[in-house]
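Below: the structure, in structure tokens.
Only a single protein chain was left out; the remaining protein chains are all shown in position.
On to subunit A.
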Amino acid sequence: MAAATRLSVRNIHKSFGAHEVLRGISLDAHDGDVISLLGASGSGKSTFLRCINLLETADQGEIVVDGERIEMTVRNGRNMPVSRKQIDRIRAELGMVFQSFNLWSHMTILDNAIEGPVHVLKRPRAECIAEAEALLEKVGIAEKRHAYPAHLSGGQQQRAAIARALAMKPKVMLFDEPTSALDPELVGEVLRVMRSLAEEGMTMLVVTHEMSFARNVSNRVIFMRSGEIDSDGAPEELFGKGGSPAFRQFIGTFGS
């Protein structure tokens, strides 16, 4: 039996002014898929990720999260969601990890992690704390739970941000260049956490420049170029012989 479709995106278009950043992107993510989105900067991969949880609103296209279609309408010539409530609910089901962590600076790591479960999902606080502590343990920063983000290294902050996203029990995790703002020696600790998540069967979409992650952890690689999907396939296939000339050239710049 085929795994359930967690995320289905159809024909996403997005322009910033006259510049067309996304020119019809479609993608299905099934349960347990780990999809790496590769591409040069400006190819639209981050914008695509941000369109999925509506941090950017696509001009056109359809997004279905775990079977629920996001209702869109055109108002004043602009495409926009019909219901803010639905967007909030969908966002709560999509965990987002940002390039620059975006932890709430005035809260401790533990408070960051329980904020969503307590105040958005309205679950009992004690339960949320127990779960968040387990998650912080899992990403290896349990001993920092009462520290503030500014007191942590970048790698620790990013792992805290992953724990914060996981605390919402998301159906799909979106990673927007999670290691790009990190010093090279801190990249590994974040990738290890992501790898163990992948092994547990979390459905993940990862915008990344980490070729080793794309190659060894993800089960599917999508290479974007000028707002379109250039290549799409299993990593063995793409990194083997299947990639387009543009993809070969792209991975060539990483010296791998």
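Here, a contact is a pair of C-beta atoms (placed from the backbone, for glycine too) under 8 Å apart; a residue touches a chain by one contact, two chains touch by 3 or more; residues count from 1.
Note that in this section contacts and distances are computed from a predicted model.
S.K.: Select, from "Cytochrome ubiquinol oxidase subunit I", "Phosphonate C-P lyase system protein PhnK", "Y-family DNA polymerase" or "ABC transporter permease", the UniProt-recorded name of the complex's unshown chain.
M.R.: "ABC transporter permease"
S.K.: Among the options A:40, A:64 or A:92, which residue touches the chain absent from this view?
M.R.: A:92
S.K.: Quick one: say which of A:149, A:227 or A:243 touches the chain that got left out.
M.R.: Reading the full complex, the residue touching the unseen chain is A:149.
S.K.: Under the stated touch rule, tell me which residues of subunit A contact the chain that is not displayed.
M.R.: Contact residues on subunit A toward the absent chain are 53, 55, 84, 87-92, 94, 96, 98, 100, 102-107, 115-116, 119-120, 144, 147-151, 161, 164-165, 168.
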